[in-house]
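One structure follows; several queries about it will come next.
Yeah, one chain of the complex is gone here, protein chain that is, but the others are all in their spots.
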């Protein structure tokens, strides 16, 4: 079995299907559309599903945004609303809950800056509830947030920072936002995943080293991830696969050529290629040229989705006014 | 007694002298020059000094940078070196110490962004000592850092964040950097203060609300402050004082006019003025037009001073190479 | 007569009134409110008005924004709409006109960056009309724009850059946006002026050196100005004036004190003060602490006002979609 790790549940499923003929056991999938957004709701039901998917038991909802979202404010708002519903589905949001939102990633590295950008656009209310409770609507829920930076910037494991803060302020819910790497260019900056099993070590494009989960923190952890890059070596691998498939399609079934191609151990090929390509590609990523702009737009969509979910008493208009 | 609060020990002394004829008791002051930097070393010795200065017992060193520092890299380096010595004088830096450096202030507000800017230019080594101890020089000391943001951005008291982190990672020393307000335009962005008594509530231009000190954290706290603004209302007050002084100087001693002026309760005047001016000036600050550039330069100077002090095994050249 | 130069027509009028008892000749003023915006429409009618106001014959409309504009998107939109009308009143905008919009000022100096920020938020269409005329609505008007930088950044007079470009691409209209200095803190970032007489040398907070006008360029020039700072020395002067006025109010009419104060040559006083204060205040400005945020919001309002005025075929919603 090919052992490419992916942070996206839909990709884990895809990889499984590429390598297995029988249907995957231990999961339940539900696909539907809402306001032009394709929603894939993956439930990992038991240990079999866990093993098959390489992900913990839990719920993972993936949103694929319509092509037009970058150029149409109305579509952006629609996606935010659909996303806020997905968020409400993976966790029971209660009125009195204090939520701590954590923007993971390095703000100096554009495609890794999604988390901090989302945090900068949230409605922050926890201090208002404490300092001027009479001045704000009692339906406003307490929300606080932090972008802890990355190990290279702080010298401190991100997990340590979050754990220490969670121990101190005891939120009822932690929401983490992280930039991910996808296996496919077509998903980059067009997909949002939200899940209720936290974040595993090594996820994200910045190679986080800690687990951030209910198990490690004692508090429910929602993980929101957006793939913002494809690793260049993944792209190279995929290009080769596509080329080989084309060769096979075009060669006569049963011919020596066909047989040779069919018998290629692709894994071995790719390792070989990796050795040739990797020294140059190791640290390289594939992104849209306008990554700065795209990250900006996607972070607004995600932030508003969170704002709507955490502040059901307010409409998107009120939130936009507040956030400005 | 006039009750203008100031974060700078040299200004507290100045205010006392303006209002009192006798010399201040309970403090010891030492002034000298080094590499063109004027150094004022204020020691508050006892409770009398504490009351007179409105600041806790401890050591406060103020550096006044030469006029040319903005345009001459060599002068910048000189100031960094002198500053690193002052830092070593207010705290015993030990080779095995882990230092946690905290950049206070709001990165979205240029004159308040000094702390976070300094932090972004530090040599961060704690993780290297832990992860790849064999690969780095044993003389490198472990340094970690964080810019926690401000209450309005996070919804969490900055003091809470620092306390929780200090409890978790147990550094031997905490160094806080903060942007301050000065009483005088001439000090803005030209003065660096370093002291060993931590930070009191209400300091800084962002009106921090917490005390950050050895008392509250159980760990020695060094506070580095640079005045980056004068409050507009302070400037207005000062302008009026200067005008009244000029009127007094020019009027005939003993005349009704002279007597009237002399008898003015300036405090009352200023309160009156404050009522007239304040509605417009409350939130306004006085800064150099090129504040973005100035903050950039001063943050480099402060960061390098800290780098030199914390890494005595390295020269400034090595540090510059590392920091890039 | 006091000779403080001001870029705002409303301030020139105010200064005249402070120093003269009779009503000003040669101007016509019209004040009214629209959507909460106070509009002052100053028409300088002849050479007498020109001399009295220190500004060329022409039309100057000043908008004072409601207090709430910073925190309410709807108010922002209202101001943009009112502003777009004012723009249409100072120049006849014709459907086939090509407009060149110029963002004056230094993008590295936050309070001077208004012009470049506005330009970055405009609908740019001239190239689309030329390259893909079939693909865009025939009602879209050709708009192009540039932020030429300032003399210190380019080594070229801004006027030279605009003149050379205007000679080359022959627009029918030039719109310049510039950050100004106000005399009063209460106007800072709350006032927008639009006039049809171009820009005089020495205007703006960056001390532009060129005239940009129909006379110098052969093309109608609309000037949009927003005061983003008060010079610190202006604030000091005003504080002193207010204090002296208070003293006069409180002293007994006819007393020596009263007479002395009344007879003070304030000009002389201020010069004196200037000598004492100026060395420190020369380059200092008074701004709101959150200048970065304020400039951001005001530039959006101004940009949308221009977008609406130049593209009457589109609604603000379409423009917002386009601009994103």
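Letters A, B and C name the chains as they come in the text, with residue numbers starting at 1 for each one.
To be clear about the criterion, contacts are C-beta pairs under 8 Å (C-beta built on N, C-alpha and C of every residue); 3 or more make two chains touch, one makes a residue touch a chain.
Only a predicted model underlies this, so the values are computations on that prediction, with no experimental measurement involved.
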* Among the chains presented, those that the missing one touches -> A, B, C
* Structure fact -> Among the options C:10, C:27 or C:151, the absent chain makes contact with C:151
* Asked: Of the listed residues B:51, B:73 or B:215, which contacts the missing chain in the full complex?
  -> B:73
* Return the single residue from C:24, C:57, C:97 or C:161 that touches the missing chain. => C:161
* Asked: Which listed residue (A:42, A:76, A:146 or A:286) would be found touching the missing chain in the intact complex?
  -> A:286
* Asked: On chain A, what residues meet the omitted chain?
  -> 108-112, 184-186, 188, 205, 229, 232, 235-240, 242-244, 246-247, 251, 255-257, 260, 264, 269, 272-273, 276-277, 279-281, 283-293
* Asked: Taking the full complex into account, what residues of chain C touch the chain not shown?
  -> 120, 124-128, 142-149, 151-157, 160-161, 163-165, 167-169
* Would you write out the residues of chain B that touch the absent chain, in ascending order? => 70-74, 297, 317, 320-322, 324
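In this text, only the chains that are shown with their structure count from here on.
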* Counting only C-alpha atoms to place each centre, which chain is farthest from chain C? -> A
* Asked: If you average the Cα atoms of chain A and of chain B to get two centres, how far apart are those centres in Å?
  -> 41
* Centre distance in Å when chain A and chain C are each reduced to the mean of their C-alpha atoms -> 46
* To do: Specify, in ascending order, the residues of chain C that touch 2 or more different other chains.
  => none
